[in-house]
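Let's look at subunit A:
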Amino acid sequence: MSGNDSATPDAARDATSDATLDATDREGRNPLLSVRDLRVRFRTEEGVVRAVDGVSFDVYPGETVCLVGESGSGKTVTGEAITRLVKSPPGEIEGEVVFDGQNLSDLSEKQLRKIRGGRIGHIFQNPQNALNPVYTVGWQVAEAVRLHTDASRKEARERAIDLLDQVGIPEAAARYGDYPHEFSGGQKQRVVVAQALAANPDLLIADEPTTALDVTIQAQILRLLADLREEFGMAVLLVTHDLSVVAEVADRVVVVYAGKVMESGDVYNIFEDPAHPYTRALLDCLPGRGGETRGIPGRLPDPTNPPDGCRFHPRCPHALPECREGAQPPLYEVADDHEVSCVYYDGSHDPTAITGEASSRPSFPDGGGGGGVSDRANVRPDDSREDEDDE
Partner candidate 1 sequence: MALGNEEQSDAPSALLFPNRRGLLKVLGVGAAGAAGLGTAGSVGGQETTTTGQGNQGDRSVQGDYVVGDSTDAETLNFVQIADVPSANRVGLTLDGAYALTPPPNSEVFPLWCDISTEDSRTYTVEIREGLQWGGDYGRMTADDWVYMITEVFQAEDNWAGFANQSDWQRNGEFVPVEQTGELTFEIRLPEVDPAFPLKPIMWGEFCMPRGLLEKYVPDKDLEGLQQDEEVQTLAYSGNLGPYSFERWNREAEFVASRNDDYYMQNVENIPEEYNQSAWQGAPYFESWTYQVIPEESTRLSALQTGEITQTSIPENKVSQFEDDQDVNVNVAPQPFNSLLIYNQRANGWEPFRKTAVRKALSYAVDKRAVVENILRGFGSVAHTFQPEFSRWYDDSQVVETGVGDAYSSEEARSRLGEALGGTQYTYDGDTVVGPNGNQLTLKLVWPVGTETTRTTVEFIKQEYAKIGINVELEGVQFNTLLSKYAQNSYRGDGEPEYNAGPFNAGPRDEAFSEESWDMQYGIIFNTYPRTPSSTRSFWTRTSSTNYYGYVPEADMASLYDRASSATDEAQRQQLYARVFGILSEEQPCNFMNMGVDIDGFQDEVQGPQEVFDFGWNANTWYFQQE
Partner candidate 2 sequence: MYWYVARRLAWAFVATFIILTITFLLLEVTPDAQAAQLQFQAAQGGGSAEAAREAYETRRGLDAPLWERYSNYMINVFTLEWGWSDTRSQPVVEAILDAYPYSLMYGIPAVLISTVVGIAIGLYSATHQYTLADYAGTFVAFFGISIPNFWFGIILLLVFAVELGWVPVLFDPNVPVFSVANAKQLVLPVFVLTTAAIASEMRYARAEALEYVNAEFVKTAKAKGADGRRILTRHILRPALVPLSTILVGDLLGLILTTSYLVEVVFGIPGLGRLSLDAILNQDTALVLGTTFIPVLIAVIGNLLQDLAYTILDPRIDYGDR
């Protein structure tokens, strides 16, 4: 994609420098969020769908972690399972989610409500639908404020206007009483961000916050997130399929495929030395990296009946016989803060079969977003008005 903002490379650079700082910083600190062996199953008529099948990762205070994968890889469900937003039934969540020393899985629904929106903010994919169409945006932001503070109606209103101002809604006070449909997509996402920030959360889970937006707006929102992160000192768990976004904002990256973690590590390691064939395939899809831009051949496996062995093996050009058997390979450490789930790294294989001449790759994407694997970025017009009611 051309016509990218001149600001983007700077932002990317800023982000990466932060990441380096954090990385050195991590050693002494406990993770803010620690996810261990998270599993989410859905019982459907077709069978049990294992959307998330044993995912583990950590998020440290103040850092940005990106969950990356194709659509349907389970990354969104992972994000939602953390605060148990996944509807249950049909969803069933297992595993351990420790947030700031508290095991969220042990909490009652009531205690969890304090966390949701209080200490963990959420932003969802499609700002078009994330706001309730029948309430003013101000009301919705103020609702978020009042749900977590004792603020009076008036205080909540002031705080909401502040927040709207902070997220860059011009003339926030005047627009307080406007309805969502009077806002553009980007502005709506800003409002959603404002809502998520209402109670100064420690962690912001942002699920594809820019997918549904225009390219120019995407950059603005990303920058807003980066700025806010700095300002509020919060950690961000960014769920995305867009590697160019990852490159811009991530400190660390977790690559998931079919409900399993394929590779995780520092953003540099992932981009410089992608270890897993899947990660490499993803990166190959980025424009300007010389690979095919049409995506990865093949389809995601049937979620009700995933293949044995490595989940990726049916699409993997390097698949070995042992890839087809047993469970998903364990995560092998390939470098400091860089793990990969691939038999080539078990010590008995030669990983260069995958990596080839490692240095031949360009170090960084040189262009902005827009590339990446296909995702349903179906920006649907607001179709709630049908003309059956036109008498």
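As a selection rule, all candidates are chains of the complex that A comes from, given by their letters.
Definition applied: a contact is a pair of C-beta atoms (placed from the backbone, for glycine too) under 8 Å apart; a residue touches a chain by one contact, two chains touch by 3 or more; residues count from 1.
Computed from a predicted model, the values in this text were never measured in an experiment.
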Chain touching subunit A (counting every copy) in this complex, out of 1 or 2: 2
In the complex, subunit A residues that touch candidate 2: 80, 83, 85, 87, 89, 110, 113-118, 121-122, 124-126, 129-135, 143-144, 147-148, 179, 181, 192, 195-196, 198, 382, 384-385, 389-391
